[in-house]
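For this depiction, one protein chain was excluded, whereas all remaining protein chains were kept in their positions.
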Amino acid sequence: MIFAINVLSAPYSSQASYSAYQFAKSVIAQGHQLHRVFFYQDGIHNATTLATPPQDEFDLHNAWQELAREHHIDLVICIAAALKRGVLNQEESVRYRKNGSNLAEGFSLGGLGQLIEAAVVADRLITFGN
Amino acid sequence: MRKKILLVSRHAPYGTTTAREALDSALAAAVYDQDISLLFIDDGVFQLLKSQSGREIAQKSLDAIISALPYYDIENIYIHTESLAQRHIVAEDIVVANVILLDNTAAAKLFEQQDHILSF
Partner (left out) sequence: MSILHTVNKSPFTNNVLKTCLEMCSESDSILFLEDGVYGTMPNAPLNDLLLAHVNRGTNVFALSNDVQARGLSQKISDFIQLVDYEGFVKLATHHRCIQSWY
């Protein structure tokens, strides 16, 4: 089966992103295809390079990146939601003359069309929000 | 391939971005020519009130976006009747004309007709 996941919440502020990550891991472990994880609203905060959780706590940002790397998962964050909240890639940083960029490797910026495309392709779509 | 996608909008406008972002997703889905339905339920029905003035709190008014939905081919607009009744909202208070009112049973049936649900 083909899955798509919509993540609406920031990591650590609520449990939703962690639940989404564990669901994503289980999807892959059971041999299903994970077409895309789309991060929207505060979910875009999963994609910042600047998050620095305590070393003795679970690093969800890193976990998403490892999952993407190992299994070639498409992690897309909504560009409009990201810009508003301060997660930018190099290109947007230059465009808006900001001091730096902070989009983590393994994540890409995309539009809502990517969420809809994922819905069109997927057999199952699930939302994790708070 | 056209999928039947239901957007369930449960949150009040302005206090969080959820309501606004649900509408943005509906518009995106319409651009991609999917079979979209939009259900307003719980505090989501507050998005439908007339005479909103988002600029009072430096936000875009949602009622203007909602009344424009039919122009974007989003015509299946459903409202949960119990949510309206609990909040003492009547037909005259609502900004959109061609809506379909659903009670609990009918709304549950709407869920079952979908390929996907986008939960907002």
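Worth a mention:
Per-chain numbering from 1; labels A and B assigned in written order.
Keep this in mind: a residue touches a chain if its C-beta (ideal position, glycine included) is under 8 Å from a C-beta of that chain, and two chains touch if they have at least 3 such contacts.
Note that the structure is a prediction, hence the values are computed from the model and not measured.
Only one residue from A:26, A:62 or A:90 touches the chain missing from this view: A:26.
By the touch criterion stated above, the residues of chain B touching the omitted chain are 6, 8, 10, 41-42, 82-83, 104, 107-109, 111-112, 114-117, 119.
Panel shows chain A; residues 1, 3, 14-16, 19, 22-23, 25-27, 29-30, 32, 124-130 of it touch the chain omitted from the view.
One rule holds in what follows: only the chains that are shown with their structure count from here on.
Chain A makes touch with chain B in their complex at residues 6, 8, 40-41, 80-81, 111-113, 115-117, 119-120, 122, 124-125, 127, 129. Residues of chain B that touch chain A in their complex: 1, 3, 5, 17-18, 21, 24-25, 28-29, 31-32, 34, 115-120.
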